[in-house]
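All protein chains of the complex are present and in place, except for one that has been dropped.
And then chain A:
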Amino acid sequence: MNIAQAIIEALQSLASNKLRSALTILGIVIGVGAVIAMLAVGSGAQQAITGSISGIGTNLLFVFQGNFTEDVRNPKPLTLGDVSAIRDVFLAPSVANAAPVIQGDREVSFSGEQIRSTIYGITPDYLVVRNYHLIEGEPINESHLLERASVALIGPEVADKLFGAREGVVGSTIRIEGQPFRVIGVLEPKGGGAFGSQDNVVLVPFDTAQNRLIRRSRDRVDVIFVSATSPETVRSAADEISQILRERHRTAIGADDFTVFTQDDFIATANTITSVLTIFLGGIAGISLLVGGIGIMNIMLVSVTERTREIGLRKALGARRRDILIQFLTESSLLSLIGGIIGIGLGWLIAFIVGRIAAANNTLLTPVVGVDAILLATLFSTAVGLFFGIYPANRAANLEPVEALRYE
């Protein structure tokens, strides 16, 4: 018997028990659909996060207090002195600029509207280092710092929520923790980020924040944003910064009490997290595919029992072991293949809907149904059908013709 005939015959046999076949296929449809959707959402999340990290700027480095991987006793805080040292051209030739930041989440309100935003106390360098541009208004300058002026640059999301507009808001007075601040400019959107929205921010002069909003002791800095002279010098800039801080914090021996992150580090960390997430989601989806496979096995076993006489007859007419094996394996593979194909469609649909929901919620998550995921799902589901079909098919093929013909 050739394959085309085996397929036609298997289709006829599956068609003769439509409801049963459909339900068995449904198990695979759900399994494959779940796998496809989960992988799509996972890789969509990965791309969104990678994209938003890349949006930060390729030259950028971050310096945090403390060590994320090892315990250090009495970590020294980062200070403005550290910032000056990092800006020293001779100590750190690969560093172009460094900006100290203190930050905290605070209530921001304007005529009854109230939201929670991240407040950054910044110096004018921050806008340069982060490559921020303004939709309107003017940046924070040195005299704002000296005067501890009550001025603020607001992110586009803040503008949207408080004013319902991104333009024509300069000159308005917003309140941060109840204190009045004059809006002097609106930031261009940077998009949603891995660490909360980069657009839901309010930037105020460093000294103002230090004194009135975030309250840090004199020299204290939360994060130092550093730009390297070029994307190629990011690594050496990181080394130079580490060197300087080890000396200043006297941690030449032992673990560092600070952490230097580059954009690549962020991407690598984020990728690890999203990969784990994708594998986890895919794994759970895979379990449902497995359950679908067991459904196939179950139905094929029933089918073999029901058709014992038919198998006996076929053997009497000259069917070899292999012929019977192929007949039943074709049926189980077809069940899973059909289920797989419909499941790919379903997964695609789910991914699409998830993307739409994400878009409606202003999240930059576009699920990606990759060719590799489709191939994987098709191969995997057919393999499931084959694997779970082997036992029933073998059972059929091993039936003794006489016994099978006597079966009632």
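Basically, a residue touches a chain if its C-beta (ideal position, glycine included) is under 8 Å from a C-beta of that chain, and two chains touch if they have at least 3 such contacts; residues count from 1.
One rule holds for everything that comes next: contacts and distances are computed from a predicted model.
*Asks:* Which of the following names does UniProt give to the chain that is not shown: "Inner-membrane translocator", "ABC transporter ATP-binding protein", "Anti-sigma-W factor RsiW" or "Acyl carrier protein"?
*Replies:* Options "Inner-membrane translocator", "ABC transporter ATP-binding protein", "Anti-sigma-W factor RsiW" or "Acyl carrier protein" narrow down to "ABC transporter ATP-binding protein" for the missing chain.
*Asks:* Which residue, A:Ala255, A:Ala316, A:Ala359 or A:Leu379, contacts the hidden chain when the whole complex is considered?
*Replies:* A:Ala316
*Asks:* In the whole complex, what residues of chain A lie against the chain that is missing from view?
*Replies:* So the residues of chain A touching the missing chain come out as 1-2, 5, 12-13, 16, 309-310, 313-323, 400-402, 405.
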